[in-house]
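Only one protein chain is missing from this complex, and each of the others stays in its spot.
Here the chain labels run A and B in written order, and each chain numbers its own residues starting at 1.
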Amino acid sequence: MSINKKILRVEDLRVYFHTKKGDSKAVDGNHFTMYENETLAIVGESGCGKSVTAMSILGLVSEPGEIMPGSKIIYMGNVDKPEDGLNLATATDEQLRDVRGNEISMIFQEPMTSLNPVFTVGDQIIENITIHESVSKEEARKRAIDLLGQVGISRPESIIDNYPFQLSGGMCQRVMIAMALSCNPKLLIADEPTTALDVTIQAQILTLMNQLKEKFGTSIMLITHDLGVVAQVADHVNVMYAGKVVETAPVGELFKNPKHPYTVGLMHSMPSLATEGERLAVIKGTVPNPLYLPKGCHFADRCPHVMPICREKQPKATKIASRHRVWCFLYEQEEVVQEEIVEVEA
Amino acid sequence: MAKKDAVVLDTGEKIESIGPWAIAWRKFKANRVAMAGLVIFILIILSVIIVPMVMGISVSDYDTSIANQAPSAAHLLGTDNQGRDCLYRLFLGGRISIIVGLLAALLTVVLGCLVGGISGYYGGMTDNLLMRFSEIVYALPFTPMIIAVAATMVWVPQSQKMYTVALLIGLLSWPGLARLVRGQILTLREQEFMQACTALGLSDFSKIFKHLLPNVISLVIVNATLQMASAVLTEAGLSFLGMGVMPPTPSWGNLMNLARDARIFQYYPWQWMPAGLMCLLTVVSINLVGEGLRDAFDPKELQ
């Protein structure tokens, strides 16, 4: 897997929402890398900045939010010089529009409200094709029908003329996926794509996404708060807490050997992973308000192993194993090989 | 109700527990435009009450020797064709116009709530009949109808005309509100707390008025405010046509009616223009308050 090409590198991403009370730091110094053909899961509690991170990749953060200067979202998929990449944080509107829906596409949490109620699903898919490729309407329609078939919709040639309100939530999400894949994107961002759906439909959609990943060679960034979903489909996991990634590891490694106290806490609070008969563990306290982020480690207030240094400084990346890094002073102190983020990428 | 204390977290964050009225009031206060409207409206109310009182003249005073004088120190807004002080008549007229507006809005609200409430609560045949009836009233052409009905009511003494105007506006304005209230009650009726009321054996009266209507109250308050604004406008229009409040009782509408006399219109604008400006200012301020209230009660607009 490590031989795969990188397609997206996020460095020091800061997204602040300028409110009357001050800057709300939804994402504060986030960093991670995505590889081709890989499903990367981003896990974390609600409000930890998962969705905002995803939105900022497509430049969809709207007022009063701002991607702060110095943030880097380097897209290295299908650009002229892959080595340099295109910094989406500073790209022009036109560059962004070329990427959106074409190179990187996105599906959202609420399939029913994410489709425009006054256009047929066909029109919405066809629109996505015709704005990025110069194809005739008929050809685009043929492709749309084909896509609807591929995402497991039966009778696609009649469903294509339906309005979203005539379809179920699961069907709508399939339509969203078909639309997202219509221009063979390099990267598909799925923001909690199954949260609003029934459990049985959830499994179907996840399986479908994995199949399509294999078929189209699309990388998937899956945003979720559900570790069960992560275990089911992800290759690699980023655990986010209060605006930044605190641990990153291949999925098997993470479940076997979680390092960050927050990751450990998450694992223990999950019913299926906790030992039977044992009470579910609870992470004490609440997520810090993004308006008042602490100076040191953001998790310090809730951490069972908190040390004085945790309140003073931000921890650096510590390598645990191949592609397994943790940002925590517990492991820095143990003097495990320590390196800069840049070296991690190399 | 005891005031609950605010909880202050050590991070400096404040968490308070407050009721829906307090939330609405806080949102309203934060809305500077709405607050400005409220202040203006209160000033207008106070001035129409106080100014005529302190000036110490009576409606029937006149002095033709000083007719049609331009504004001066003695008569800040000049005098009319019978030598009456225009400033006095302006504020007295404002009193009448606002009273008409208030009464009309009140009547609209009472009728609208009554019809809408009964209709929504009982449903079935009652609902059907009442809604048909409100459809009929709704279809009556508003201004022409009031004009026609006002023309039939010649037996009302001139000094009582203002009440007729308020009555007519109210009688023709309620269907819109009745529909809103009915719709709201239909949805509320299906909710669990109404079953709880039935289980407790409450009477229909107390169910409707104590448990349903309070849930509709924000809707009603907003509507009443906007209704009042439009009633003030309607009164002005009717009196302007000479079919509403009749002189010598002044109202903003019949003061503007003076402008239909070409000579007054062109040469003595102080006799009609201030009334129009005051009327405009009043309606703007009421509308600002109404919209501020609507935003304040809107649960979608949190903060």
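To be clear about the criterion, a residue touches a chain if its C-beta (ideal position, glycine included) is under 8 Å from a C-beta of that chain, and two chains touch if they have at least 3 such contacts.
The rule is short, and it goes like this: contacts and distances are computed from a predicted model.
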* To do: Assign the chain not included in the display its UniProt protein name, restricting the answer to "Diguanylate cyclase", "ABC-type multidrug transport system ATPase subunit", "4Fe-4S dicluster domain-containing protein" or "Anaerobic sulfite reductase subunit A".
  => "Diguanylate cyclase"
* Give the labels of the shown chains that the missing chain contacts, considering the complete complex. => A, B
* Just one of B:Ile136, B:Ala196 or B:Ile217 touches the chain that is missing; which is it? -> B:Ile136
* Pick from A:His132, A:Arg174 or A:Lys213: which residue touches the chain that isn't shown? -> A:His132
* Which listed residue (B:Ala24, B:Val48, B:Val100 or B:Ala229) would be found touching the missing chain in the intact complex? -> B:Ala229
* **Interface residues of subunit A (partner: the chain not displayed)** => 58, 60, 93, 96-102, 105-106, 108, 110, 113-119, 127-128, 131-132, 163, 165, 176, 179
* To do: Identify the residues of subunit B touching the omitted chain, counting contacts across the whole complex.
  => 132, 135-136, 138-141, 143-145, 147-149, 151-152, 154, 229, 233, 236-237, 240-241, 256, 259, 265-266, 269, 272-273, 276, 279-280, 283-284, 287-288
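Note that in this section only the chains that are shown with their structure count from here on.
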* **subunit A and subunit B: spacing of chain centres that average the CA atoms, whole Å** => 54
